[in-house]
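Only one protein chain is missing from this complex, and each of the others stays in its spot.
Per-chain numbering from 1; labels A and B assigned in written order.
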Amino acid sequence: MNSIDIIAMAALLQYLAFGALVGQARGKFGVKAPAVTGSEPFERVYRVQMNTLELLVAFIPALYAAGRYWPAWAVAGVGFIYVVGRLVYRRAYISAPDSRGLGFVLSIGPVFVLIVAALIGALGLRAGA
Amino acid sequence: MNSIDIIAMAALLQYLAFGALVGQARGKFGVKAPAVTGSEPFERVYRVQMNTLELLVAFIPALYAAGRYWPAWAVAGVGFIYVVGRLVYRRAYISAPDSRGLGFVLSIGPVFVLIVAALIGALGLRAGA
Partner (left out) sequence: MNSIDIIAMAALLQYLAFGALVGQARGKFGVKAPAVTGSEPFERVYRVQMNTLELLVAFIPALYAAGRYWPAWAVAGVGFIYVVGRLVYRRAYISAPDSRGLGFVLSIGPVFVLIVAALIGALGLRAGA
């Protein structure tokens, strides 16, 4: 069992699900492609996907890079917090965009931790390594 | 010859070409940076690039993850369908956004297949593996 691959694929599936919800919201709020504006509730759903995309492009490489230097269970654990954080973020953003702070911190925090962990490993600064 | 790297780089080049076409469309339809709206034909070209970006961030990690568990020719073959699907999608979206369904399925389908294949591998469920 490769826990890092599992977390990475779970994050990809979550992101694609957010994308599917954008498609659904197009119908629900009457926003026809190629438009992405014109309905505030639609824009919330769209911004959740975009913000998840914005974090995902950093999360995936940081996850794998950290995994080259640290135990898989620890790296996958941090990745799991990211996935949960995205769920919290989505729920908050849809109900009230201004309340998205906690979910945002819970998902960008793990990304930072993974990047720093990868840097510590790549720079050879890991104690005992 | 590493067929997975070749397909991955082909997908990146295709995506960068879609991006170059956005730059060209800025001139053609008179949409000056930083604006990305104001001309419907421009927005179609822009949305093709954005949608390709949205899929690419899932496609590349799924391609490499699947490649860790399945034969390269099979993984690269699925990836090839994705690249063709993106061409079909672009052609349809530019001529009539509502006809983009087939191209979309042909490109998101392979992404799903690769994610599921990687998950089966990462969970150790591959028969005979």
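Here is the rule we go by: contacts are C-beta pairs under 8 Å (C-beta built on N, C-alpha and C of every residue); 3 or more make two chains touch, one makes a residue touch a chain.
Here the structure is a predicted model, which is why all the values come from computation and not from measurement.
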item	value
Selected from B:Ile6, B:Val84 or B:Val116 as touching the chain missing from the view	B:Ile6
Absent-chain interface as seen on subunit B, which is shown	1-3, 5-6, 8-9, 12-13, 15-16, 19, 32-37, 49, 53, 56-57, 60
Residues from subunit A at the interface with the omitted partner, ascending	37, 40, 43-44, 46-47, 53-54, 57-58, 61-62, 65, 68, 93, 97-98, 100, 108, 111-112, 115, 118-119, 121-124
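The rule we apply is simple: only the chains that are shown with their structure count from here on.
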item	value
Inter-chain centre distance, subunit A versus subunit B - centres from mean C-alpha coordinates, in Å	19
